[in-house]
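Shown here is a partial selection of chains from the complex, left in place.
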Amino acid sequence: MTKTNAGRFFEDYAVGDVITHAVPRTISGGERAMYHALYPARGALYSSDEFARACGLPASPIDDLATFHTVFGKTVPDVSVNAVANLGYAEGRWLLPVYPGDTLTSRSEVIGIKQNSNGKSGVVWVRTTGRNQRSEDVLSYVRWVMVRKRSDGAAPQTVIPELADAVAAWDVVVPDGLSFDGYDFDLAGEPHRIGDYAIGEIIDHVDGVTVEEAEHMLATRLWQNTAKVHFDATNRPDGKRLIYGGHVISLARALSFNGLANAQMIVALNGGAHANPCFAGDTVRAWSEVLDVAETEAPGVGVIRLRLVATKGEAGVLKGADGKYDPSVLLDLDYWALMPV
Amino acid sequence: MTKTNAGRFFEDYAVGDVITHAVPRTISGGERAMYHALYPARGALYSSDEFARACGLPASPIDDLATFHTVFGKTVPDVSVNAVANLGYAEGRWLLPVYPGDTLTSRSEVIGIKQNSNGKSGVVWVRTTGRNQRSEDVLSYVRWVMVRKRSDGAAPQTVIPELADAVAAWDVVVPDGLSFDGYDFDLAGEPHRIGDYAIGEIIDHVDGVTVEEAEHMLATRLWQNTAKVHFDATNRPDGKRLIYGGHVISLARALSFNGLANAQMIVALNGGAHANPCFAGDTVRAWSEVLDVAETEAPGVGVIRLRLVATKGEAGVLKGADGKYDPSVLLDLDYWALMPV
C-alpha cells in the first residue's frame, strides 16, 4: 500500500462531495511581514494597526490575498495536483477579515463536473470555503480546473453550475464597523476618491518587478501550496519552474498601489484567467481598467470594480483580433474593492 | 590585539570544558512564518494553534528542527568554525516544546577528544544543550567534528565517549499533556496510523525541490549560523557555497510529509550523516525507511523510528557495495517521531 498521496483524478469527484482539506494554519505577524517582503504591498489598511483602527477595524487585517492564498493552498493536494489547467474563478466573496492569531481551514464542495470529448480528462467545479477558528466563513469562491482521468471509462452525468458573471455590488460584504469618514488620504498615499475614477479609465501602474526563483518559491510554500511544478526544475523538459498564478495576482495587485492606493480591501473576485505562464526572469508590470463603481451602506465606503492585468508588455494591451490573450498578458483578474467615496 | 574571533582549534578543547554560546534568541511567530516559507512544511501540529490545542498542547510549538537549528547555530562560532567535517550526531532528545515568546540559549560540554594520526587535526565530541528562559532544557544532543590543529604539538589524552547507537524508545520525552485520542486525520492530511507502517517499509516522498542560493542563506542566517562556507562565494576555488547541512535536514523532513504526515513531533535524533555536499541548483528529494515502532504512555501516542534520506537520485538507494554512500545521497538521518497509534 502506498502511503503517498497521488492526488485525485477526474473519476474521484462526484457532485455533492465535500472535501475537508488539510492542513489548518494559524496566521501571525510573521505571515504579514513575509507578504510585505514578497510583494511591493503598500495598502495602508494592511500596513498599519493605527490606520485600520481609524477606519473602524480592531487592528490591521492580513492582506485579503494572503487569506485567499492560504485557503487556496490547502485545496491543491485535493483539487489541482493532477490538474492540466486552472480554468477560472467566479463568485469569490471575502466575508470576514482575518487577523493575526486566526486559524484558517478550508473545504470544498464539488458543484459541477463535465467529461471532455477526448475522454481523457474533464472539468471539475468546486466551491471552496475558508473558515476561521470560530467556524465563521471568511472567504468563498468557485474555481474550475481541468483534471486528468485515471483510465478510460464511462462519462459521469454532466452538471454545469450556474455561475454569476460577477458578484453584484449589493452582495459584497463590508466588514462590520468599517468607515472611511475619517480616512486620511495623506497617510494612504494618494488623493483619489472613487468619484475621481471614470468607468473605462485605464491606469498604467508604471513599475515593474523582475521575478526571481527564490521569491516565488518562498511565497508559494508560505501558503503551503506544494504543487511540484512550482518547485522542481526537473519537472518540465525546459527546466523551468512554473510560477504559482497567485504569486502573479499578488504582485500585480501590489503594483496597482501606484494609481489605486485607496482601493483598500478586496471584497469580491468576479473572475480571473491566468492568460500565459510566468517564469523567473520575467519583468511583471500591471495595469487596471475601471469597470464599475457603486455605493455601500457603510459610511464613506464605496466599491469599485476593476480589471487588473499583469503583463510583460504594454499597458492596455489585452487580447488580439482573434479574441485570444496577447502573449505578453499573464493575468486578467476582475474584482471589487472598497474605496472612499 | 585582534578583536575578531578566529574560532577554536583542536588545542583549545579539553574534556570537561563547558562553553556558553552567544547569542540568546527570542523566537516569535516570525521565525515560524519564515520556516514555512523556506520549507514545504505541512505538519498540522506546527501549523495550527487549534490543532495543537486539540492534542493537549497550549499552542502550536515551533518546528522541532527550528529549535534544533537555533540551538545548533549558536555553537558554530565556538565549535565548527574551523571544523574540517561534521562527523556525526547521537543521543539527541527534544525535552520540551518551544513556543513563540521563548528565548533560547545554548551551551556545550566537551565530552571527548582524539587527535588524528596525521597530527594536523583531531576529533572533538560535544554535548550541546538548549535551554529556555526558565532555565529548562529543551534539547540535548551530541555532535562530533573534525577540527584543525593550530600548530604541531603533543596529542592530548584520548577520551572517546560511550554513545548509544540509538535513543531507546522508553527514553523519548513526550510533551506533558499530549494526547492523540481525538486526533483529526482529515485535518492532518493522511489516514495512516503507526500500525499502518511495517518495519522495513520504504516510502518515496515523491516531490523534489530545486534549491536556490538565496533560500539556503536566508535559512542559515535565520539560525544565526554565520559560517562563511555558506555565504561567501569566494571561499572555495569552485565559487560554490556549501549548503548548511541543517537546511537539507529541514527540506527532507518537510518533503516527508507526503507519506508521513502523521509523524508529528521529532523527539529523538539517533544519528545522522551529511553524506555528500549539497549546492544550489540541486533538486532535493527524500525517502524514508521505517526502522522501528513503539508505544508511549501518552494517550494514543506511539513513536516511530525512521531513517530519512535526502537524495538527488532514486528512492531506496543508499550505499554502494563498498559500504560508501552513493554519490546521489545527501543526508542519512535516524530519528524518532510521535505518531497516532
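By written order: A and B. Residues from 1 in each chain.
The criterion applied here is as follows: contacts are C-beta pairs under 8 Å (C-beta built on N, C-alpha and C of every residue); 3 or more make two chains touch, one makes a residue touch a chain.
Source: prediction; values computed, not measured.
Peer 1: Every chain here is the same sequence and 2 are shown, so how many copies does the full assembly contain in this file?
Peer 2: Altogether, the complex is made of 3 copies.
Just so it is clear, only the chains that are shown with their structure count from here on.
Peer 1: Between subunit A and subunit B, what distance separates the C-alpha centroids? Give it in angstrom.
Peer 2: 36
Peer 1: What part of subunit A is in contact with subunit B in the complex they form?
Peer 2: Subunit A residues touching subunit B: 1-5, 20, 22-26, 28-31, 33-34, 77, 100-101, 103, 105, 133, 212-215, 217-219, 221-222, 224, 226, 228, 231-235, 241.
Peer 1: How about subunit B: which of its residues touch subunit A in the complex?
Peer 2: Residues in contact with subunit A: 28-34, 36-44, 47-51, 60, 100, 186-190, 192, 196-197, 203-210, 212-215, 218, 258-261, 281, 283.
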